[in-house]
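Missing here: one protein chain of the complex. Every other protein chain is in place.
Showing chain A:
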Amino acid sequence: MTGRSARLLHALGLLVTLSFTLFPFYWMVSSSLKEQAALLASPPVWLFRPTLANYAEIFADQKVSGAILNSLIVVCTTTFLAVCLGTPAAYALARFEFRGKRDLWFWFISNRMISPIVLALPVYLLALQVNLLDTHLVLILIYLTFNLPIVIWICTDQFRSIPRDLEQAARLEGADQFTIFRRIYLPLGVPGIAVSAIFSFIFSWNELLYALVLTRRQVQTAPVVATSFMSGYELPWGKIMATGTVIVLPVTLFALAVSRHMVRGLTMGATK
């Protein structure tokens, strides 16, 4: 095969993959701009007069803006805490020998192995007992249990790749353990920290199951509100799609902004 036709095939493959992944996204955005009649038309309408009515409607609905605010509070707090708590733990796992290190390490990973739904009911009962249902705190706590392992996992790997000589040079120069962590490991670990923060953010932002189980009215997050439109006999697709777009938008922008780090982080350790 010549280089030219190989490149053509390559481009074709990319095109197929791209349309496959982007089509649902396109469908969501375009549906959010359609009127109900156009939405339900069969065969589907490709050309239509776009309307912002759905958006006007959801933004007028205090439930949606409140839910987005709730989401932001929970997700930002979770991500911040996960990074603040996870990076020191990762440093300890990467650089110190202590008893039970391997078990601890496995325990962190095993937190991610369990299916969330298995724990949904016990967590609900626990939250009920301690009176935490329908609070930001309960969501932050439960998201932390899922996100901390990711942060620790990625950052441990990142910190391990930092040459030990740097730490030893700093020790000789009089830096204490915390200074070494703050001045050497944190700045050099930025790619890994950024990736773990992104994962943590996206995971929490998209999480539906626990948000559905553990909230009532006060702290409903955006995904919960989006699904709550599907009630009774009515399926207001336009509103659901508009809400979906609004939910996806911040994460997409966030991911685009940090995608450079993301690629670097995901391939991290690959060429060690």
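One rule holds for everything that comes next: contacts are C-beta pairs under 8 Å (C-beta built on N, C-alpha and C of every residue); 3 or more make two chains touch, one makes a residue touch a chain; residues count from 1.
In the analysis below, contacts and distances are computed from a predicted model.
Engineer: Tell me the UniProt protein name of the chain this structure doesn't show, selecting from "ABC transporter ATP-binding protein", "Succinate dehydrogenase", "4Fe-4S dicluster domain-containing protein" or "Acetyl xylan esterase domain-containing protein".
Structural biologist: When "ABC transporter ATP-binding protein", "Succinate dehydrogenase", "4Fe-4S dicluster domain-containing protein" or "Acetyl xylan esterase domain-containing protein" are compared with UniProt, the left-out chain turns out to be "ABC transporter ATP-binding protein".
Engineer: Touching the left-out chain: which of A:Ala53, A:Leu119, A:Leu188 or A:Val251?
Structural biologist: Answering carefully, the residue with contact to the hidden chain is A:Leu188.
Engineer: Among A:Leu22, A:Ile114, A:Leu166 or A:Ala257, choose the residue that contacts the chain missing from this document, as touch is defined above.
Structural biologist: The single option touching the absent chain is A:Leu166.
Engineer: If you put the missing chain back, which residues of chain A would it touch?
Structural biologist: 163, 165-166, 168-175, 179, 183-184, 187-188
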